[in-house]
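Apart from one protein chain that is not included, each protein chain of the complex appears where it belongs.
Let's turn to chain A:
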Amino acid sequence: MDVLYFAWVRERIGLPRERIQTDAATVNDLVAELRAREDRYDMAFSDLGALRVALDQELSDFDASLAGVREVAFFPPMTGG
């Protein structure tokens, strides 16, 4: 699946998007997998309360299932307007 990062999440991880092969069942599982990879991921995901997640471009939750999902995006709370 494609995993996208925006704003300071993108800066901490150091790339805007990547393609990941994963068997993660939920967003939380995917986050655990990413955190185990490298320190920069571990730091970016250290406070999930400061993060939001979108599945296939719709806001979702960290306990949501990834079944059938093609695009996951992680970002800080939005500041539009």
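Quick note on the criterion: a residue touches a chain if its C-beta (ideal position, glycine included) is under 8 Å from a C-beta of that chain, and two chains touch if they have at least 3 such contacts; residues count from 1.
Rule of thumb we're sticking to: contacts and distances are computed from a predicted model.
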Chain not displayed: protein name in its UniProt record ("NADH-quinone oxidoreductase subunit K", "Ferritin-like domain-containing protein", "Molybdopterin synthase catalytic subunit" or "ABC transporter ATP-binding protein"): "Molybdopterin synthase catalytic subunit"
Residues from chain A at the interface with the omitted partner, ascending: 4, 6-8, 54, 57-59, 73, 75-81
